[in-house]
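All protein chains but one are shown in place.
Presenting chain A:
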Amino acid sequence: MSTIELTKLIKRYGKVEAVKGIDLAIADGEFVVFVGPSGCGKSTTLRMIAGLEEISGGTLRIGDEVVNEREPKQRNIAMVFQNYAIYPHMTVRQNIGFGLYTSKLDKAEKNRRIEEAGRILGLEALLDRRPAALSGGQRQRAAIGRAMVRNPSAFLFDEPLSNLDAQLRSQMRIEIKRLHQRLKTTTVYVTHDQVEAMTMADRIVVMRDGHILQVGTPTELYESPVDMFTARFIGSPSMNLLPGSKCSIMASTATEGDILIGVRPHDLIARATATDEKTDLSLTGTVTAVEPLGPETLVHLDIDGTAIIATAKDKFVPAVGSTLTCTAARGSLYLFDAKTEKLLSRS
């Protein structure tokens, strides 16, 4: 177990800078998730931490040591890959035991650790099977087992759930989270799925174009995004953005230049009957589609050419084509500068 510290970390491929000098301190035992669209540098950063990519600039510390020039094996980290990287010619037991290949433990201790990992991951009955006989989720668990047996100082996950179907993914999400709570090993987890980031992370690192945009707890990022990108990336469905000119804002926000107004679909309520509740934002448009989810319904609206999503509560399902007014309560609006995309204020 140890801390990981990135200082002005840079990765260049020829003239292209994939990671443009990022700073981050990961605490001992913390679960940090790197999230961002593909090509944002999150995987490259992870691979630099692992030692699979050379570091072009800056320093990387694991524990108290600078490990820039250390081989992967000397860094005592374990990594789980998107395609599992478990060997088809070995049984699950051999695959898990492979993590201990270079360790100097005696055979009994190795076996004890393999059995223990198998028990924790629910693979006891499958230890003597080949990967071909396992499901995707079981293969990924075997890969996690191989990472676990070494007692590494940090776990690195590179989009480990991307190859799994939706149901397995949500199940494995919980399993990885439980595992972390149990082992309390520092974990760096890369994903492009904001749901994974929100549900698993102690802290989320939002990356874009080789930069870190924002670092914070899931709630912090959801409540106070620093810019439009983070605001739209975190939360599902994405935050609605409307040109300031289109809205009848009653708030007395004095702003210079163009602004964009952001409001989360869950804060934008479509009601069957009018309400006299104090609102900051009131929008009227045509219903283009509805997505009933049971307790609530997502309503897609067209507001003078801008597509937005609102929520209808209390089993109210509006008819497609009808005209509907939806309102957002005071305090749920985000005002962004249209040019810099930074958050200006909330109201």
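Just so it is clear, a residue touches a chain if its C-beta (ideal position, glycine included) is under 8 Å from a C-beta of that chain, and two chains touch if they have at least 3 such contacts; residues count from 1.
To be clear about the criterion, contacts and distances are computed from a predicted model.
Visitor: Look at the options "Multiple sugar transport system permease protein", "Urease accessory protein UreF", "Carbon-monoxide dehydrogenase large subunit" or "Alpha/beta fold hydrolase" and return the one that UniProt uses as the protein name of the missing chain.
Guide: "Multiple sugar transport system permease protein"
Visitor: Taking the full complex into account, find the residue in A:A25, A:A85 or A:V320 that is in contact with the omitted chain.
Guide: Spelled out, the listed residue whose C-beta touches the missing chain is A:A85.
Visitor: Specify the residue from the set A:L24, A:L52, A:V195 or A:L344 that touches the hidden chain.
Guide: That would be A:L52, which touches the missing chain.
Visitor: For chain A, which residues lie in contact with the unshown chain of the complex?
Guide: Its contact residues with the unshown chain are 50-52, 71-73, 77-79, 81-83, 85, 87-89, 98-99, 101-102, 146, 150.
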